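Every protein chain of the complex appears in place save one, which is left out.
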Amino acid sequence: MTRLETRDLTLAYDGPPVVDGLTLDLPDGQVTSIIGPNGCGKSTLLRALARLNRPTSGAAVLDGEAVHRQPTKEVARRLGLLPQGAQAPDAITVEDLVRRGRFPHQSFFTPPTDADQIAVNRALELAGVEHLRNRAVDELSGGQRQRAWIAMSLAQETSLLLLDEPTTYLDIAHQEEVLELIRYLNEHEGKTIAMVLHDVNEAARYSDHVIAMRNGAVVALGTPAEVINPDTVQAVFGVSTEVITDPHTGAPVCLPCGDESTAACRMADDCPIALAAHDLTLAYDKRIVSAGLDVNLPEGVITAIIGPNACGKSTLLRALSRLLSPRAGQVLLGEDCVRDLGRRGFAQRVGLLPQAPAPPMDVTVEELVASGRAPYQRWWRQWSDEDETTVEAALKATGMVEFRDRTIDALSGGQRQRAWLAMALARRTPVMLLDEPTTYLDIAHQVDVLDLVRALNTREHTTVVMVLHDLSQACRYADNLVVMKDGEIVATGHPSEVVTADLVRSVFGVEASVVTEPVTGRPLVFPRNAVNGRYRNAIIEVAPDEEAAPVAEPVLSGAN
Amino acid sequence: MSAYVLPDTAEGVTTASTRRLKSVRLGPVSFRLNVRTLGLIGIAFAALVLFSSWALTLGSFPVPVSGVINSVLGRGSDEYDFIVRTLRLPRLLAALMVGAALGMSGAIFQGLVRNPLVSPDIIGINQGATAVAVFWIVTGQPVGMLAPVAFAGATVTALLVYVLSWRGGVAPSRLVLVGIGINAVAAAGTTYILVKYPIERVGSAVAWSAGSVYASTWDDVAILSIALLILTPLAAILMWHLRILQFGDDTAASLGLPVEPTRLLLVLVGCGCSAIAVSLAGPIGFVALMVPHIARMLGGAMTGSVLILTAILGALLLLASDVVGQHFLPVSMPVGVVTAVVGAPYFLFLLYRANARL
Partner (left out) sequence: MVAESAPAISTQVGWRLAKATGLMVLVGVLLLVLVLSLRIGSLGLTTRDALDAIFNYNPESYEQTVVRSLRLPRTLIGLGVGAALAVSGAVMQAATRNPLAGPSILGVSSGAAFAVVTAIYFLGIATPEGYVWFAFGGAAAASILVYAVASAGRGGATPVKLALAGVIVSALLGSWSTALVLMDQETLDQVRFWNAGSLAGRPLGIFWTVLPFMGIGLIGAILLSRQLNVMSMGEDTARALGLHTGRVRLISGVLVVMMTGAAVAAAGPIGFVGLAVPHIVRLFTGPDYRWTIAYCLVAGPILLLGADIVGRVVVRPAELQVGIITALCGAPILIVIARRRRVADL
């Protein structure tokens, strides 16, 4: 019997159960990851473990007693939870935030004691945010902010720690930063940790125990090596993968097999230029994001723009799509300067799919796709023959015909993204710009969307430019990479030429090994911080950016 | 994976016209029309005509339906003519047109803010007109100028809200909050005027601010008709742009729509509808809020034709409220009180059911 377990746990919001009759143990002293597709009930399970959701039947059991029968403060002294996307009050400092983690140890009339302050200091030190204690949380970088929140949970001084998607919205370097901390807390502080993770490979690298869920039930559980295999991943995510072993860590790495038939390597150098930027200076209000950018985007090729958070990649895409007018320099579409093209003329040649667009919820798929025809329409010409045939073709091409009368809010994340792609397709623009088309999607939907993008590129010879978050995806799907850091372009070229260990280190600040994938000949990036799942003081090995350097000090002194 | 293969042509694809949307094409002009909406418009219009004829028979001096019809068509007897054409018809027509204007302005604002719970009365337009009109009344200025002055008050308030919401663009939810603030300032101004002046004059100012079509004249009707003749087609056309705008600013801009100019135009038309209504009838709440909802429930997403339906339903609702307030209550009540009593519970119900996104 372990300290935290579930017995026949059933959870439901108003409707069918989200988690159905689940019985499992979370092994003490280990890092457990819960993985599964969007909506499989993994976050709900975590919330029930922390007493946030009341079970419909069965129970989450902490120390032999049903968690929802124990007083809430009692639970909070033994079990900490960091909810997903927690938002700090405006302008709160790191230390004040952490101090609030002491709440369960204080009672109504006792003021904070010295013991509280000691616990707060220790939490700050452990999470490596001590030097940031007087900074406001909302000024910090994503990784620092997440560590401040973890420090808040540490101040609770619980031996059990639950984390809901601690790495979402972070770039690869910050993800590693947070996961290293979690690993460290497990090994050196003896914390039992359970976390919901989005990324299968992160779970494989950083946990001792993996629970794979689908539709509210456990499909597989065990060590990463036992769980992460093609059959399980197929059963959980519904996507076929190859699983290889990371040469450095020995952790399994799962590579989705996309539609490989079209993956023929096309050399970008030979193509004419579809879209180009010359000496571009981009700024919001007074803040200059990029200065003197030069970039050429070849025609008929998929280009991916990659880089760490806030490196200016989305800003560049906004400038290319004319949403942001450059402070200086110009964007050229073929021979024409974008500024001289009319609004509609430009809209007929360049399409854009913004990040996480939010259409009105009562829009049907067909209506959404039809709106892609707007650049060709006038209020008196709302539905020409051509509009009709194009929309039908776009619906068919994206497999959305059967959903045409559904409203957007009745679609899953992946279907919704396809509907947007259908809209972009209905525009019939030779150039298509996509801003992070795979964010918020689980692995199966990501593959689905990227395969569709590639099919469009191959069949229609559409020039695709997309901002991507995930280095491996960019390597697999792009023929041309534009790598950015701090508003500058660091490298451009085919992934196999551009992506090297040196580049990953200098751009993302992560030590990684780069190997060539056998089937496609494309590079694969393995972050190398965790060796055999064991913690190494990797933060220090990495050539860190200025902010990360002092952070690692206290962690180190504790570790040695 | 075969689903990803693009068909070379659209052959063999079922066309939309097999469903309830009818494509109408004539040279360069082409539309998609929803047959059901057209049917609804027809039914609503017929109901409006019938209800109006019946409403004209009501009053302390009953007139038979035949008398009403003859009088309206200009072949009635003199005794009925005076009652119907001079006393009742202007009020009826004013009620209809005010209702239509309010309905359209509600539809525009709700679409613009992408929030089904917003109407021009919440964002201060009515209150601005009220403050100015109340001042005009209690200081004993010429009554003839009341409507233009109230119109100016509404317009200035709307512009103020728009300008104060502008920060490199007008974010709709900022528009609402700024509107609530301006609304409060105008309300404080109104209160000040009400406590400052003697009670005899304040009484009639409060009566105006309850909102009624009681004293409408043929002049009012003429002004309303001209305004609606201009604003209605404009609003119906702009619905197409509004729909694109609702997909989000970035998407709309990348589809070639000039985002801020379109938004300004929509605000102008919406305020125009609202201001003309408030200046002639006083602030009548809830019609602008409720009617677009009913229209959408019946006719689906807001398009040009659903907007027309909205206008007709607005006319119907305002007329019905006026008839109830005038004839079916123990004391005769201004139409604004009736619409609030009917509308507020409905609105609260909507809020209860509202989407979590709000």
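Letters A and B mark the chains in the order given here, with residues in each chain numbered from 1 onward.
As a working rule, a contact is a pair of C-beta atoms (placed from the backbone, for glycine too) under 8 Å apart; a residue touches a chain by one contact, two chains touch by 3 or more.
From a predicted model like this one, the values you see are computed outputs, not experimental measurements.
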Options B:L38, B:V202 or B:L264, residue touching the unrepresented chain: B:V202
Among A:E5, A:D20, A:D116 or A:E130, residue touching the chain not depicted: A:E130
Contact partner of the left-out chain, one of B:L33, B:I69, B:A152 or B:A171: B:A171
Missing-chain contacts mapped onto chain B: 115, 117-118, 121-122, 164-165, 167, 171, 173-174, 176-178, 180-185, 187-189, 191-192, 194-196, 199, 202-203, 206-207, 209-210, 285-286, 331, 333-334, 336-337, 340-341, 344-345, 347-348, 351-358
Residues of chain A (touch criterion as defined above) contacting the omitted chain: 47, 50-52, 71-77, 80-83, 86-93, 95-97, 100-101, 103-104, 106, 108, 121, 130-131, 133-134, 152, 156, 553-554, 557
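In this section, only the chains that are shown with their structure count from here on.
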Contact footprint of chain A on chain B as seen in their complex: 1, 3-7, 9-10, 13-16, 23-25, 28-32, 114, 237, 240-241, 243-244, 246-248, 250-251, 253-258, 296, 301, 355, 357
Chain A residues touching chain B - in the complex, by the definition given at the top: 259, 321-323, 343-344, 346-348, 350-352, 354, 357-363, 366-368, 371-372, 374-375, 377, 379-385, 387-393, 396-399, 427, 451-452, 455-456, 459-460
